[in-house]
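One chain of protein is taken out of this complex; the other chains stay put.
What follows is chain A.
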């Protein structure tokens, strides 16, 4: 279609393209810079001027943090938390949501009010803390898993999705002698791939990113996930200007090489912690837009 575009329209379009490019640049640049700094010799970085590319390339920063036992343990704890936490939470929430779609379920409307209410009011930080403490969840791996087994928000999204599945499928399975649990495992779950993928990925990201929960419930160093360790490092950096995370072995290495600064180590650590997210992101992206839309509709 041939159409004359007026000058003012052209200006509007150009301004929009420039603004969007600028926005994308500011969104991406901090990572790019962090990668460049993490790949540069620490002492050299301190002189300033590292923007897009490392000036004196080195893998040293990564070598040091990948030898730090505390970080490796933290990484493993995070991975374990993501796997166990996501699988169990998605399963329990999907099961609950399936039960809640059964129209003959006695008490269904009361249950729904019971669940929805928790989305608007909660006891808050301190009562929750006291409860978890009295349940003996302090300093256990279970504190990552059990309190977040049921997500009411996810339950509603699952429920909305299950309602779109044809009712005839379930009826014919019933006629063939399938129990309610059989319907759930053999028909509903296999058909729910997209919604499970969306919610599982969002739940996994939530588990991976959480640093606050362990920071109040965990005192045993061996149970701290990577984000909490990173937070302690950043905090130490800003308060005292030196890295607190490194254990004695790494500190000795640091003394030996002298090319390292806490800043370049912190940057390398941040990239290592972000990598899993960046790696799953391409798979995540095609799902989450849909997930967000279903979630925003609610009911």
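By definition in this document, a contact is a pair of C-beta atoms (placed from the backbone, for glycine too) under 8 Å apart; a residue touches a chain by one contact, two chains touch by 3 or more; residues count from 1.
Criterion: contacts and distances are computed from a predicted model.
Participant: Name the absent chain by its UniProt protein name; which of "Cytochrome c biogenesis protein", "Intracellular sulfur oxidation protein DsrF", "RecA-like N-terminal domain-containing protein" or "Sugar ABC transporter permease" is it?
Facilitator: The correct option from "Cytochrome c biogenesis protein", "Intracellular sulfur oxidation protein DsrF", "RecA-like N-terminal domain-containing protein" or "Sugar ABC transporter permease" is "Sugar ABC transporter permease", the UniProt name of the unshown chain.
Participant: Decide which residue listed in A:39, A:71, A:100 or A:195 touches the omitted chain of the complex.
Facilitator: The missing chain is touched by A:100.
Participant: Per the definition of touch given earlier, which of A:144, A:161, A:208 or A:287 contacts the omitted chain?
Facilitator: Spelled out, the listed residue whose C-beta touches the missing chain is A:208.
Participant: At which residues does chain A meet the chain that is not included here?
Facilitator: Given the touch definition above, chain A has residues 3, 6, 8-9, 12-13, 16-17, 19-21, 23-24, 26-31, 33-34, 37, 45-51, 92-93, 95-96, 98-100, 102-111, 114-115, 118, 120-131, 134-135, 146-147, 149-150, 152, 155, 167, 171, 174, 179-181, 184, 205, 208-212, 216, 227, 230-231, 234-235, 237-239, 263, 266-267, 270, 273-274, 277-278, 281, 284-285, 288-289, 292-293, 296 touching the missing chain.
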